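Right, I'll just put the structure down here and ask away after.
Every protein chain except one is present and positioned as in the full complex.
Chain naming follows the written order as A, B, C, D and E, and within any one chain the residues start at number 1.
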Amino acid sequence: MKMVDVGDKQKTQRVAVATGRVRMSAAALKKIRAGKVEKGDVIGAARIAGIMASKRTPDLIPLCHPISLSGVEVEVRTRPGGVEIRATVKTVDRTGVEMEALTAVSAAALTVYDMLKSTDRGMVIEGIELQHKSGGRSGVWNR
Amino acid sequence: MKMVDVGDKQKTQRVAVATGRVRMSAAALKKIRAGKVEKGDVIGAARIAGIMASKRTPDLIPLCHPISLSGVEVEVRTRPGGVEIRATVKTVDRTGVEMEALTAVSAAALTVYDMLKSTDRGMVIEGIELQHKSGGRSGVWNR
Amino acid sequence: MKMVDVGDKQKTQRVAVATGRVRMSAAALKKIRAGKVEKGDVIGAARIAGIMASKRTPDLIPLCHPISLSGVEVEVRTRPGGVEIRATVKTVDRTGVEMEALTAVSAAALTVYDMLKSTDRGMVIEGIELQHKSGGRSGVWNR
Amino acid sequence: MKMVDVGDKQKTQRVAVATGRVRMSAAALKKIRAGKVEKGDVIGAARIAGIMASKRTPDLIPLCHPISLSGVEVEVRTRPGGVEIRATVKTVDRTGVEMEALTAVSAAALTVYDMLKSTDRGMVIEGIELQHKSGGRSGVWNR
Amino acid sequence: MKMVDVGDKQKTQRVAVATGRVRMSAAALKKIRAGKVEKGDVIGAARIAGIMASKRTPDLIPLCHPISLSGVEVEVRTRPGGVEIRATVKTVDRTGVEMEALTAVSAAALTVYDMLKSTDRGMVIEGIELQHKSGGRSGVWNR
Partner (left out) sequence: MKMVDVGDKQKTQRVAVATGRVRMSAAALKKIRAGKVEKGDVIGAARIAGIMASKRTPDLIPLCHPISLSGVEVEVRTRPGGVEIRATVKTVDRTGVEMEALTAVSAAALTVYDMLKSTDRGMVIEGIELQHKSGGRSGVWNR
């Protein structure tokens, strides 16, 4: 097991986009839409938690390289059946930022769960996946 | 927005069980089963990452209480179509450990993704959900 | 230098309230009030940052005991001349939570600064102080 | 809310200097000057806490970029009425280090408070502000 | 692999004492004794680093329980041939604090190395071991 050596790779602009969803009851979704969640602003908290978690990725994922991130954006929006999350992470470094984008989505989804769990313990986090990746030797990847 | 006051709740034994899956290509799954993943022991790394992440839950989820955990177990196993993760977290405290169990599952799933992403970038993390919760005022909850 | 032994103290309900201010230009304050800060919701971000920082207090302050927190609330509001922050932290433990309340205020104030610094680099963080403390051997303290 | 993309900015040498004060009773100040603080070397502990906190800035401030720091210096000295703190942070990166300097000052001030709070709970942290900033597109800024 | 469940154990006062040494050249040792180390107060920095690291033990050691610590003391002193470190950690909890004491010694030793490495890269950290342990079912253990 090792964190592979990327010292000979080029520093290039790299982008990764990941998405995910939290499926929930109509009652829970209604609370978000009405801004009536007792614990506060679900969307805002989830976005911040996602951004902050992307920065902690190398602390959480054993073989992830600690790198600088040049930009992170996390969008959280309601849609039929629940909440949809989309994270875009950018760097200018020797290794990609897929894990940072996926970690941002995961933490945002967990935060949504946390803030609504007293209303609906049965929520399901699903569809966490990479949508796009560019930069670096392997080029562009789109789902 | 606030971390709700649980100071008047009783310290009781509490348990939470969460599960999740990583859906992957046959090629990726075969590599795990054959122990041929270049980055090393996927199952072992995912279990450790899950355990360690459960301890970081209050660092990641804005409104989670920092509490002692009395036990954490993370099981990761292959099954048709991918990998299945199950986390059991226990505490003797004033608040439940659902978020710790869900966070453990999420980090284990992200670690599986990280270790196999060079083989299959299209993997999907799905079905992260609470299975069981006991202890505390709200009693037993089962999916 | 040592983290003093509190093992013989009683576990009691303890509360600490701290406050602080960020003094800023009229232009910066107007942006917050109009919800026109480019970086987003200043009040919401500052509240979350304050709550999360209170949980990191023992990581930041060398001789602070790592303890459970039973509740944390951070209020951030505009007032003439700037923003006012008030943090209330509670625990049921052997040591007080003054540092956790002061750390929450500090992090919330720094977050306000960060989100508005492109508008006003001259902002000043001031008046970070304890307002109230109760529980434990030393009893109630009010400013 | 997003951590703005700085990927197109130039890596340049950047410096930020921030200052702050802890106002305290004559008794508390006298203890520091006499080296009689029960908890130990206040000045030394505050300097280290400030340096270490500057490195944790992106963990604390939601929209701060995680970057390398090339140098950090924290000075803590007594002056009439209390303690004065000055932090100088340097980087060679795409974004400034004002927040790192302000965070260093804040953590050093909180550490001073922590080490003296049994003598004077009424201490006030004040005047945390940027003094100087250079490097990057916006050029030199002096208070 | 799991963090074993200690939920049925009793909360008792527990103590662990660990020691270790950094063996160094006469030149390096002389610098410490003369207070002439360019980077600053070695003894003070090592003590603080040890205390702070003891609090991070569950972040570093995969199967360590996150617990409250009631007291931590780290002594660092010169002796013939180098520096000797002794950490005493106390808790009132369901599990022992050997790892916290050993981690404190390790971090203090690493800090000594860091501050003197420009003088002597050949220093050796050695003899990190438990000296004493009490409290809990297994009773008193002395080396």
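Operating definition for what follows: a contact is a pair of C-beta atoms (placed from the backbone, for glycine too) under 8 Å apart; a residue touches a chain by one contact, two chains touch by 3 or more.
Just so it is clear, the model here is predicted, and its values are computed rather than measured.
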item	value
Among the chains presented, those that the missing one touches	A, B, D, E
Selected residue (touches chain absent from view) among E:A53, E:V72 or E:V89	E:A53
Sole residue of B:A28, B:I48 or B:I125 that reaches the chain not shown, by the stated touch rule	B:I48
Those residues of subunit A which, in the complete complex, touch the missing chain	1-7, 58-59, 62-63, 65-68, 93-94
Residues in subunit B touching the chain absent from view	41, 44-45, 48-49, 52
Missing-partner contacts on subunit D, residue numbers	13, 44, 47-48, 51-52, 55-56, 68-74, 90-92
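In this text, only the chains that are shown with their structure count from here on.
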item	value
Third chains touching both subunit C and subunit A	B, D
Farthest chain (mean CA position) relative to subunit E	A
Rounded Å distance, subunit A centre to subunit D centre (Cα mean)	31
Subunit C: positions in contact with at least two other chains	1-2, 4, 41, 44-45, 48-49, 52, 56, 59, 62-63, 68
Overall pattern in which the protein chains touch one another (line/ring/star/complete/other)	other
